[in-house]
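Just one protein chain is left out here, and the rest sit where they should.
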Amino acid sequence: MTITNAILQGIFLGAFYAVLACGLSLMFGVMRIINLAHGDIAVLGAYIVLVIVQGTGISPLIAFAIALPVLIAIGYVLQLTILQRALKAGILTPLLATFGLSIVIQNLLLLKFSPDVHSLGASAGALTTQSWSLFSGESGAGSTGITIPALGLVVLSVAVVIFAALQLFLSRTRPGWRMRATAEDPDAAELIGIDSRHVYARATAIAVAIAGLGGLFLAIRSVFDPVSGPTQLIFAFEAVVIGGMGSLWGTLLGGLALGVAQTLGAQVNPEYAALSGHLLFLAVLVIRFGGVRLARFGASA
Amino acid sequence: MSLLAVEDLDCRYGLLQAVRGVSLQVAERETVALIGANGAGKSTLLRAIAGAHQPHAGRVKLDEADVTSLSAHARVRRGIALVPEGRRLFAGLTVDENLRVAAASRPGGRWTVRTVIEVFPFLQARLHSPAATLSGGEQQAVAIGRALMTNPRLLLLDEASLGLAPVAVDAVYRSLGDVIREGATVLLVEQDLARALKVADRVVCMLEGRVVLEGDARSLDRDRIVNAYFGLRRAGVGGAGT
Partner (left out) sequence: MTVRRWTRTSKLFTGCTGLVALLLASVPLVFSPDIVQKTTTLLILILLAAMWNALAGYGGLLSVGQQAFIGLGAYGTVLFAGFGVPPYVAMLLAVVVAGSLSIPISLFALRLRAAQFAIGMWVIAEVASIVVGLDQGLGAGTGISLSQLYQVDPNYRQAYTFWLALALTVLFLAAIFFLLRSPLGASLQAIRDDEDAARSLGVRVAARKRLLFVLAGFGCAAAGVLIVANTLFIEPGSVFSVQWSAYMIFMVLVGGLGTFEGPIVGAILLFAIQTTFTQGGPWYLVGLGATAALFALLLPKGLWGTIEERLGLRLLPVGYQVVEKK
């Protein structure tokens, strides 16, 4: 594979990470919470789609449309029961509560479905298998040319659409303004009639729905099992951090960067894929937060 | 019948009691100025009326209906709007967005972005600027406008002149005068005694959490006000309260 092709595949992979990361980024931006169960919720979404597909035989994409209201409901319930309490309690509490939730979800899934891996790649048919080759040929060292998988294109397009839609929602609609206002100053928002609980619930519902979509893409492009959640969480979080926490478009770019880092690392040695992503993440943390006294603009530990 | 009735209100911060047994009434279309030294409990009282602070004891009633257990956003829907101390605009939103985000709470009243601009004409040019880029006076105008957008029946103002240049305060109070002339009911906390007395119908003075003086703004003796403000007894210095 050429470097160009590796980067291209990295972009497709990164788009998938961006979708996974989108909900995490939204919840952080609005509520300052990192949901440690985010990856498991994505996997839960994959299982919901799996159940529908196995039960009805329809295509996974249509099955997701059916799963969507369920995911939205889960989001609302999650916020109104657990997260709302955790928000009032302290900085550590949401992390601890969602960590506990993560373990609960993983093990409930283990109980309901076996530890076996599943995949929706087969059910997605042509979407998984179709790809186009451009500029292909052989030259000295190896094969040249680039491959464009249909799934990769779809995920990339969906990612861009979702981020754009979310951005439009936040900047052009009144519910979007209310979300931004509540994110900035929940108390002042209450004083002008905004019920912060509902705003948070809406944000969580959106985050869970998009996470579910990430789960769907995970199921189609790869395999998943009940304990796949933490891996997705780490990739999603890395994407958010690389792109800059609190920035929506940053999360998209961060996802792409992560994907490219992983595929380039895989070029060197297939076992280095995830490691390359981790190293990029750590490098970004070191640069941004120093170990060296970079900027002294009131930044304290 | 009064629009707002506060009965025996007790407000605490942990062990510290900020408001002690305060009772107060504001009639429809009245403008009441709440004055007093720092720490007298004025802000806390306003916040308790708006629902931003849960009182320890006592009641807040709007139109004879008990709203004490209602959350702040529910009270906004009933018609109570607070312009908080320090303005607290949404810095990342534009002026236009700051105003319109407040609009949905009580639709169908006379206040729209257009009518707010009529009261604060200097905001027209800044409509699409992020709120963080505005001057203090402009921000105060947006803060008041934002509260007006909820079409309040009772407007609460906490230290509208704080941190503003005199020129800006003049502008704000001129506009406030317009709003009052339109028939609004206003309860305002104000450090600047002169301004407070000029704009208000009635004045209420607080000291150490209690109401120590109440009366008509124009006819109250200036010396009485000063004595009550500082907790001085008539005959000389010393002691607290009347």
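We just call them A and B in the order they show up, numbering each chain from 1.
Keep in mind that, in the parts below, a residue touches a chain if its C-beta (ideal position, glycine included) is under 8 Å from a C-beta of that chain, and two chains touch if they have at least 3 such contacts.
This one's a predicted model, so the numbers in the text were calculated from it and none came from an experiment.
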Contacts of the hidden chain among displayed chains: A
Touch criterion as defined above, residue of A:A97, A:L248 or A:A261 at the omitted chain: A:A97
Full-complex contact with the absent chain, from A:I66, A:I234 or A:L253: A:I234
Contact footprint on chain A, counting only the chain that is left out: 28, 34, 36, 82, 85-86, 89-93, 95-104, 106-108, 110-111, 230, 233-234, 237-238, 241, 245, 271, 274-275, 278-279, 281-282, 285-286, 289-291, 300-301
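The working rule: only the chains that are shown with their structure count from here on.
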Distance from chain B to chain A - Cα centre to Cα centre, in angstrom: 45
Chain B - residues contacting chain A, complex: 50-52, 71-73, 76-77, 81-82, 84, 88-93, 97-98, 100-106, 146-147, 149-150
Touching residues on chain A, where the partner in the complex is chain B: 174, 177-178, 180-181, 184-185, 187-196
